[in-house]
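To keep things clear, I will list the structure first and then write my remarks on it.
Note that one protein chain of the assembly has been removed; the remaining protein chains are unaltered in position.
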């Protein structure tokens, strides 16, 4: 089982190191420049991203997303270098997301990375997207040995570092939690701007009624597809009012989109907190790190803190600039690998959807 | 008669008095008396109900003291939670013993019948209820010989128990059919567990 050997502490660098990271595994293109100083500290010089936003009721298609990344890559990379006040000649390595993610967008970004590598004669570093999230999380929060809940549009995993590997203790058996939220947002025509999950969260604050949805945990794994089907089914219930308004003063027994958002959040976040707790009990950790786009959700963070408090533990959550996919996390994880002597030869600079 | 406490329950449910009677006669009259008492009106009715305020249980269907105590426990728990499915905590014990949710079937099988020859009698109450008074009332209500609970196992009708719990064809029973002593232990284990979990059998 290949994993990354954690040498703690990695020796402080003999000189400052500089890396640029390019991320585009889903609908965000991001670039970031990071510096590792001689004293072991890390500075984020710039972290810029552009999101491909689709109209309400639509998701992002691989082809269109790849086009978006191609269109924005050079603009963002330039902006990123200017903001960092460095030139491409200064960087030690070019880091890019190898996977997992959507094939076409990943390839379009890998192509940019390869081109830059050849143009400027810089080594390439392929980075696992999940490891990127985790390493950035550890860097930002200072968590030592956390159980990591990685929740995004494409991933739902409970990860912990055990026996020299990042190991997946629990994961989704079907769709990712963010995917479940995004798809439900489409069902009730919520806006995709700034993000469907954000809009569900706002809507849920108005919800009052907890509707019964399947609660699908199995050991340390979870499943969301049945929940998505069940919550969609409520929109065909004769009590459902798409505008959230009663038809007349007697119309009290109604289900509103806000109720559905509320019920959906309460159910799926309870499941995620539960499997996280189980992993904590399993490895005896008291730290939790939440990463990935869904990690921005305040209700999830709140529930996680209650659980942590009950266990006398601590939650590390991050602000959205690092939670949501970004280039800097790729730069961070990539630069750590580079300093460990790792490099991705051009011939191996492929991408993988898994 | 044996008395014990359930100290963590509300006081009016915390004392349990149990007795075993063998060679019971006139059980048909007892059964009729119970029916009449349940519907009688006025102060006579009150008095009658008081006189037979017990759970009268068919002893041949009780496999062990643990079986009985488990049914008592679950009935008292239901009473304490306001979750009785029957009218009283005493009828609830009988309901708890029967594998199905059918109340009249429970009374028919596990309650007193015209052919009942041995009876387990239970009274739930508070500490103000004196054991000697309970015993006197029990003796007054039942024509039979009081026996120690150690006699229970001689009275058990294992064929009927297996039938009511549909155990005839279970792997766990078939495996031990050559060893009667072991078979009884296995049946008792299943029966006690069934009573304990009846509230969540679904």
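General observations
By letter and in written order, the chains are A and B; residue numbering begins at 1 in each of them.
Basically, a residue touches a chain if its C-beta (ideal position, glycine included) is under 8 Å from a C-beta of that chain, and two chains touch if they have at least 3 such contacts.
Please note the rule applied: contacts and distances are computed from a predicted model.
From the set "EKC/KEOPS complex subunit BUD32", "Centromere protein N", "DNA-directed RNA polymerase III subunit RPC3" or "Trafficking protein particle complex subunit", the protein name that UniProt assigns to the chain left out of the figure is "EKC/KEOPS complex subunit BUD32". One chain is not displayed; in the complete assembly it touches the shown chains A, B. Contact with the undisplayed chain is limited, among A:219, A:249 or A:345, to A:219. From the set A:144, A:245 or A:352, the residue in touch with the chain omitted from the display is A:352, counting the whole complex. Set against the missing chain, the residues A:27, A:47, A:128 or A:297 yield one that touches it, A:128. The chain omitted from view is touched by exactly one of A:159, A:228, A:260 or A:335, namely A:159. Checked against the full complex, the one of A:43, A:233 or A:306 touching the unshown chain is A:306.
Annotation for chain B: contacts to the undisplayed chain at residues 4-10, 16, 66, 69-70, 73-74, 76-77, 80-81, 83, 167, 170-173, 175-176, 179, 182, 185-186, 189-190, 192-194, 196-197, 199-202. Considering the complete assembly, chain A touches the hidden chain via residues 1-3, 98-100, 128-131, 159, 165-169, 171, 210, 212, 215, 218-219, 266-267, 270, 273-274, 277-278, 280-282, 302-304, 306-307, 309-310, 352, 354.
By our rule, only the chains that are shown with their structure count from here on.
Averaging C-alpha coordinates per chain places the centre of chain A 60 Å away from that of chain B.
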